[in-house]
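Below is one structure, written out as structure tokens; comments come after it.
A protein chain is absent from this complex, but the other protein chains hold their places.
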């Protein structure tokens, strides 16, 4: 089974027109397709038809996160794995999401609704259509960040069953130290998915790659000018962990995205993960800024792949934030 | 008499729609007014109604360059000065150019068609309307650069009669050294007008200020993506003289503008000018790149303020380029 | 009387070696001279021998702020003005500060210790010595920001007696509105001095110009890497008022500097000031971030020009911060 990368994310939004004004008109996401209940969006660098789906729903949340697999036959192997572990599994017909081939959805052991697929319609890449660039100059989806009550169990699952590699991780200061969060990759950068200790299962944010720091700063200027200054939740700043330059935004429904740039490539399979202490003040923001409480408290609840209802959440096993955040 | 700054520039263009596609649609100049034969454009930082006028004409060229004076009464003093020196003088009615009060046009001793005015309609400044920024993110007009056969005489006129200050200048390597070019200011940066030895009278370019190097690089990307790669004549690069980061563009008629950023402020009246040798390889481009021959050969001819005909040009007194440019 | 610009600032520091490690070794200020009790520092763009003086003292604070005048004879006019208004005046011998000619110090009506001078030794400008650039790439002193209990009175003094111009200002939401702060210039950018309502007389910060946003971001990275993350008090961010991109730093003694870039030129004497409301959330930080309480509470007390003792401070007439800052 060969998972290649984080591929797309489905946000539930209560007002498609309002969400479109945020993502397309202001941030400059490319609208590549739509149907009655959904807008399909992407970045300038991508060839896949979309990497962000906005779906009309009664409340905010995440419908699913999706990984691409290298070969259609991988889907059966994935289904078998989850079935063996008593996870709910559901096959999705080709075309249920526009341009996508037959897909598999699972409710993973942590409760995350994950889609696996191989086939996806291709579109013209706009990387060098600089004349069309607007807003945040979003290039591509980079990663998902999930809050889970039991990170160690989820870490074991992703690394042992799905062959994710750990690039960096955070531990508690207790003795013995416990795993507080982990950044896991399949593609060769810092992560395709981060697992973070907290109330969950929830999707904390979808991380979208931009090419440079200027894109991040310009996004702040654009949002402020457009009267959307409240969308800026945290940053801009640099993460110690991952070294990325970041900005966290809340869409009009409260779903969160991160603009992200400047991490690094990991090309060796024997990469030795970097360890951080939860209370290192430079870990979350290298420049020492404290995240706002909302950044820890709030995240998107996730759907049951079977009922479409939002799943209940549980309290985390460990304190969900550094000691210096109240 | 108090001249405050370079204020606007009138280009002759043979096709207003084509010029608009270049300046407005691609470079992002703001279109602020128009009439039957003219488009009025400006930058995001400016309050004046316009800083660039595109006027329909049979051939390319420059109608006039314009300086603002501090007080309406300055206009009479300016008229008197030029009349005393047998220069053609012509009063322009208020409103002849949109939003502009009564103005004075002169054919200066070098043959340059110069307008002086005080009153100009104000518009909303868009500096913080980042949501509207497009293309080159042009902020404001910065300066004019003129090619003249006799720089020393023009230098004397501008510094002694119009109270311009010299910030930097270039001399020949001959003995005694001769003035090859001079950068002169009224506002507190490197220049409002540069006088450069060459075939003239011609206006070599209008210089427009952008906020940062990224704007310059992005302009190259945008032009290439839009199929206008031939507009890029020279740069991007850094000038040794002025320290500015630059890009020279040719509009569809061959009129030239410079995108310009990163010079410096000169707040002291006793600023000691910086001297450069014409053959210093870091003078024109600090990084050693040689300008293309077109940059020396080609420039916009200027109008007679009386007939509207383009003036004949003369050969320069000194060689019009460094020895290392063939 | 012609004041040309903000010229230098004297910080009291309790440990010269520690201050040098911050300003010179980390931020990259150029050390241009020293004597037993003082270090003289400057930026890469400046020709004056120095723009920042660090003086050994028992406690933090500001010895004086200094403006340059256009002509030596201006000093007598300045002395006469202050004497007529019963302000303490003290002549300083040439050479008392290295390289400086005869100077005048006054305790202005607000209690600020201000020096006026004309003559100052020149040094090699390092603007194009990019091979020497380090740290924050500080270019030049830009402005002083002062907290005063009675801004209106100080505003009247600076504008009416010293011919400063107002570029932007802030008013209260009360009826009638009252002047809360004013940005005043002599050189042609947003300010040489800002007057801000607060406990005073105090100097809130010295503002130093850097060339671009990258310099500001890199400074944060450098400080964090050097173990000086606590020096970062506020920012990076963009000011609504002035449009500048900023970072506020506290030196090891708590004296505050601002790294500042991206405001704009004001070349017309009839510039119409821009008005802001104290409670506009985009005024202080265009991106909506709230300044930390320390930014309002803490500032450098100033010296008596006669005794060298720090002056007592008074409570401000108006609330010293926006309503949304607690």
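The first chain written gets the first letter, and so on, giving A, B and C; residue counts start at 1 in each chain.
Everything below uses one rule, namely that a contact is a pair of C-beta atoms (placed from the backbone, for glycine too) under 8 Å apart; a residue touches a chain by one contact, two chains touch by 3 or more.
Since the model is a prediction, treat every value here as computed from it, not as a measurement.
Contact with the omitted chain, checked across A:188, A:304 or A:317, is made by A:188. The residue touching the chain not shown here, chosen from B:101, B:252 or B:281, is B:281. Touching the missing chain, out of A:212, A:277 or A:290, is residue A:212. When the full complex is taken into account, the listed residue touching the unshown chain is B:220, out of B:220, B:265, B:278 or B:299.
Against the chain not displayed here, subunit A makes contact via residues 2, 4-5, 45, 47, 68, 70, 122, 127-128, 139-140, 186-189, 211-213, 240, 243, 262, 264-265, 267-270, 272, 286. By the touch criterion stated above, the residues of subunit C touching the omitted chain are 26, 128-133, 212, 214, 218, 221-222, 224-226.
Those residues of subunit B that touch the chain absent from the view are 213-214, 217, 220-221, 223-224, 229-230, 232, 236-238, 240, 245, 281-282, 286-289.
Here is the rule we go by: only the chains that are shown with their structure count from here on.
In this assembly, the chain whose C-alpha centre lies farthest from subunit C is A. The pairing of subunit A with subunit B is characterised as same-residue: of all residue numbers used at this interface, over half are used by both copies. Distance from per-chain Cα centroids to the pooled protein Cα centroid is smallest for C. Averaging C-alpha coordinates per chain places the centre of subunit A 44 Å away from that of subunit C. With centres defined as mean CA coordinates, subunit B is found 49 Å away from subunit A.
Looking at subunit A, residues 214, 221, 224 sit in touch with two or more other chains.
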